[in-house]
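Only a single protein chain was left out; the remaining protein chains are all shown in position.
Our next item is chain A:
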Amino acid sequence: MSSPHAFPEIDDHGLLRFLTCGSVDDGKSTLIGRLLHDTRAILADTLETLAATSRRRGLDGVDLSLLTDGLAAEREQGITIDVAYRYFTTGTRKYIIADAPGHEQYTRNMVTAASNADLAIILIDARRGVQTQTRRHAYLAHLLGIPNLVVAVNKMDLVDHDAEVFARIRRDFLDFAAWLGIEGACFVPISALHGDNVVERGPHLDWYRGPTLVELLECAPSAQGTRPDVFRCPVQYVCRPRDSADPALHDYRGYMGRVESGAIAVGDAVMALPSGRTSRVRDIQIGGVGQPEAGPEQSVTLLLEDALDISRGDLLVRPDQAPAPRRELEAHLCWLAERPLSASRHYLLRHTTREVRARVAAIEHRIDLNALTHQPATELGMNDIARLRLRLAQPIHPDPYASNRATGAFVLIDESTNDTVGAGMIL
């Protein structure tokens, strides 16, 4: 190790989280391997290990998908089972990639990866075109509110880099996207295996004049840029250092939480929900240091002028922007558990930091992702997606998921197993 280059400056565009999805074997894991390889995020020793493993498996080149398929079972079967996270930087931005599995039976893991993504790359095998699983993942990406969609038509090398194939797949995708209400996807023809249009342009796809995949990533707006302006701060923990040696802290009461959206400044009026009591912000601390204001995604401690009774699970908002209390929810739900959803059971519903008991009032319909139709249903099995109504034991103060992912999402927990069994998006 020697001779320093310039410091990697990666602060300009902050951070972008994206996932790769699409049908089985469309090349998601290979694409991530390619991205990491061509941005020099794979180090020499890791590459050597990959090369040795590939040789042992009788492959000609280096199988870049081995990089993210980190579980023994995945390497045995040559498929992705659970999400893998990987990191790279381009010099201007840090990227967190989630490699999602393509297999239908692992859809719940894809949903996990999609919930935090700012952008989804949907891969399509150029030979096979739009598949059921392509539609399914595009729909899920849309349902989970991922603001940017990039459709990468992969394996262009196997269709002679034919512009017509790319154009046809693009038309097919747009037809079905319109049906779903998806607007504004970007399309790029690539070869993940050989690297064309991923980071380097390559010589084979010169008819394509648009941006490469990495160029698309570099200019995509991050989640911060797409959050709404209303102030929302769920309380995670109340800091009361009464026993501290410092008597000045005896009356200290700090409300700790993350600003999920909007901004707040010292002096602003705030309301605590569900109580509806109001006060003003006396101080904002970030990392223990006073600040005049705070914005989205910052973890803060708020001190108020009055001693309100606030605890974990409460929501801090501006008095003129308070969301209405709701004891009935209309929502889309992805069922994640082996044991089916039962209308006769209670589940624990977690919304922000608040937990309430919930039960299903009615399943309105199940969404058949293959036929793209709505089906009547009385039960939901693993990976099913439905629109339903829930009744809650206590009210929560949600926003519609479409306008605020953080305050419009919930999970259902089965209290007998403690498992997370459902992922919900409030309508």
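Simple rule for what comes next: a residue touches a chain if its C-beta (ideal position, glycine included) is under 8 Å from a C-beta of that chain, and two chains touch if they have at least 3 such contacts; residues count from 1.
By our rule, contacts and distances are computed from a predicted model.
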Per UniProt record, name of the chain withheld from view ["Energy-coupling factor transport system ATP-binding protein", "Sugar ABC transporter permease", "Sulfate adenylyltransferase subunit 2" or "Phenylacetate-CoA oxygenase subunit PaaC"]: "Sulfate adenylyltransferase subunit 2"
Residue among A:T39, A:N116 or A:Q131 touching the omitted chain: A:N116
Full-complex contact with the absent chain, from A:H37, A:H161 or A:R227: A:R227
Omitted-chain contact residue, chosen from A:R75, A:H103 or A:R359: A:R75
Residues of chain A (touch criterion as defined above) contacting the omitted chain: 1-5, 7-8, 10-11, 13-15, 43-46, 49, 53, 67-68, 70-73, 75, 81-87, 89, 93-94, 96, 108-109, 111-112, 115-116, 222, 224-229, 236-237, 239-241, 244, 246, 249, 252, 256-258, 261-265, 267-269, 285, 287-288, 293, 295-299, 301, 312, 318, 336, 350, 352-353, 405-406, 409-411, 413, 418-420, 423
